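A single protein chain has been omitted; all remaining protein chains appear in their positions.
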Amino acid sequence: MNRNIVLVCSFGLSTSLLVNSMETAAKEAGAQVRIRAIGSNEVPDVVDETDVFLIAPQVRYLLNGIAAHGLPAGVIEGRAYALADGRAALHQALSLLEQGV
Amino acid sequence: MNRNIVLVCSFGLSTSLLVNSMETAAKEAGAQVRIRAIGSNEVPDVVDETDVFLIAPQVRYLLNGIAAHGLPAGVIEGRAYALADGRAALHQALSLLEQGV
Amino acid sequence: MDKLLSFMERTLLPVTAKIVENRYMQAIRNAFIGSALPMIIVGSIFLILAIPPLPDGLHGGWLGRVSEWLTEARPMLMIPYQLTFGLVAFWVCYGVAESLAKHYKMDGGRVGLMAMATLLVFCLPVGVRQHGHLVGLSAISLDRFLDDLGAVGLFVAMLTGIGVAELNRFLLRRGLILKMPPAVPQNVSRSFEMMVPAFLAVGSAFLLEWWATTTWSPQPLDPATALTLPQIVMAKLSFLVQASDTLPSAILQIWLMMLLWAVGIHGMNVVSSVAYPLWQNNLSSNIAELGAGEQATHIVSEPFFHMYAHLGGSGATLPLVFMLLRSHVSQLKQVGRVALVPALFNINEPVVFGVPIALNPILALPLLAAPTVIVTINFLAMHSGLVPVPTVQPPLTMPVFLGGFLADGSWRGTVLQGVDLAVAGLIYYPFFKLYEKKLSHFAAGE
Partner (left out) sequence: MDKLLSFMERTLLPVTAKIVENRYMQAIRNAFIGSALPMIIVGSIFLILAIPPLPDGLHGGWLGRVSEWLTEARPMLMIPYQLTFGLVAFWVCYGVAESLAKHYKMDGGRVGLMAMATLLVFCLPVGVRQHGHLVGLSAISLDRFLDDLGAVGLFVAMLTGIGVAELNRFLLRRGLILKMPPAVPQNVSRSFEMMVPAFLAVGSAFLLEWWATTTWSPQPLDPATALTLPQIVMAKLSFLVQASDTLPSAILQIWLMMLLWAVGIHGMNVVSSVAYPLWQNNLSSNIAELGAGEQATHIVSEPFFHMYAHLGGSGATLPLVFMLLRSHVSQLKQVGRVALVPALFNINEPVVFGVPIALNPILALPLLAAPTVIVTINFLAMHSGLVPVPTVQPPLTMPVFLGGFLADGSWRGTVLQGVDLAVAGLIYYPFFKLYEKKLSHFAAGE
């Protein structure tokens, strides 16, 4: 079963690199995931189709609000975000999934 | 698993009676179905969540267009539609489902 | 008769399917139902408040003073109507573009706004000179500008909605838009995707308008007389609008509707797909006349059919329901019971398919005849001035008698509905008896 990873950012212009790199990392690792980026306002719309939220560091003030939806959620580590380190971000998402809420 | 029955009508004002009566009939028969009515323009939007289409007789000219979506589809028999005969309509839907496309 | 009906069904079904299933027709119907109808009906309510159905010749007394004040304040009180129903083309334009864009899996709201901006450009004459200088929008009157967003602009509005949606689709398909990487959130990427289509839509509308204004306006170009595209198109199509408001046209329309219903196809749906803009034009002209303190004169509009012809549903089947309720054939009585409440709100599918009337060689005749006679009576009554023409469009589920009063703001509308009901009853009765007899025979024969 595919797990849905949703990246939450602001304008999203800087997140696209990370999504691509996470997809590559997932392919290498053979992880069954679907990754997408959304703006913060779209969170309520996608809750039903999400397994874990990753939040971009510059909008990390959204964490509490997003965690309130009862799904695993975490802020992406700054350097992983900055360098579009897909492996680190994927690893973070998968361990959040394992821990559950 | 719930089967989705979708009734297609025009303005839908006359279809509401039939939906209610089909729901009652389904409860009686213990059939696991979800029934809703839509306008003809909404057909493409609901194809993914539909198992069978029932078409109101006054818009039966839509049959070919709807059948083209590759799902079982049929025109509701006039009298069953007129008298809001939920049992007959439910029966028609279930047999269409059995026959498949 | 049986053969004729089944031949008609075979012939009409595919044609109807083509008209109704056509994606542009669908978008236009959706626009009228989804975006314009609330504005039309709410606007109608404001109209009733601005021009209430008070008896003429009220002088002195409390009611007389109210009446005088209303007449004085009319230009002001018309504003809520003018900015809702009065902008019907504006809302339709949005609705057509939104609906078509959704059909193409694009962002309906954004495309709808783009179509609105484009339509606004069409409502200003471009290239007009005053005292020898080219002028912009400051030289145009608000009146004329908003007029174009009303019934006058309906044709252009529908075409604009279609054109803008198609332009978006074309550019999207060819990749001729500012494409963001897939990971950019939708609200941002859509905003960027709109820029090229919006530029082309508004820009080409401006150039088209410039050409149209300078080509078709009376010379020399002057802000007071220069024409906009909506006005030019309406002038070219005015013969259609005028032709639509005649007795032959009314009879042709009701015949088409009833022929389709005779074979059990939703006739109002099919005919209105084509005729709605004409009806809206006639209705709006009436309101303009009323607002100017004149007598409204345009007869054939939506309420002319929905309120005064389709009494109890298409085919004026309300009297038939009462006959069904008192029938000794249990099958018919049962239909009557199910059909009564819907019929009070002008919904008669239970009658059409329950009796049935559809594809019934005996009842097809009065189904055709009753509305035709009624429409003729109504047209003549309104043409002669016995009954005011409809100026308000109540929702189609407005019960009989109440609907007749609301639509023309006069008790005479209610009386007319009563006359119509009696006539329809007289026409249906013999055929109903004949059919009842036939059913009894069958029942006895079994």
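Should a chain be cited, it is by its letter among A, B and C, assigned in written order, with residues numbered from 1 in that chain.
As a convention for this text, a residue touches a chain if its C-beta (ideal position, glycine included) is under 8 Å from a C-beta of that chain, and two chains touch if they have at least 3 such contacts.
Small disclaimer: the values here were computed from a predicted structure and weren't measured.
For the chain excluded from display, the touched partners among the shown chains of the whole complex are A, B, C. From the options C:94, C:304 or C:435, the residue with contact to the unseen chain in the full assembly is C:94.
Residue C:146 is the one among C:19, C:146, C:171 or C:439 that touches the chain missing from this view. Touching the omitted chain from chain A are residues 10-11, 13-14, 17, 40-41, 44-45, 56-62, 64-65, 78-79, 81-84. Hidden from this view is one chain, which touches chain C at 30, 33-35, 37-39, 41-42, 45-46, 72-80, 82-84, 87, 91, 94, 98, 108-110, 112-114, 117, 120-121, 124, 126-128, 133-143, 145-146, 187-188, 190-192, 194-195, 198-199, 202-203, 206, 395.
Interface residues of chain B facing the missing partner chain: 7, 9, 11-13, 15-20, 36-39, 41-42.
Note that in this section only the chains that are shown with their structure count from here on.
Chain contact topology: the protein chains form an open path, each linked only to its neighbours in the line. Centroids built from CA atoms put chain C at 29 Å from chain B. Centre to centre, using the average C-alpha position, chain A and chain B are separated by 40 Å. Among the residues of chain B, none is found touching two or more other chains. Looking at chain C, one finds that none of its residues touch two or more other chains.
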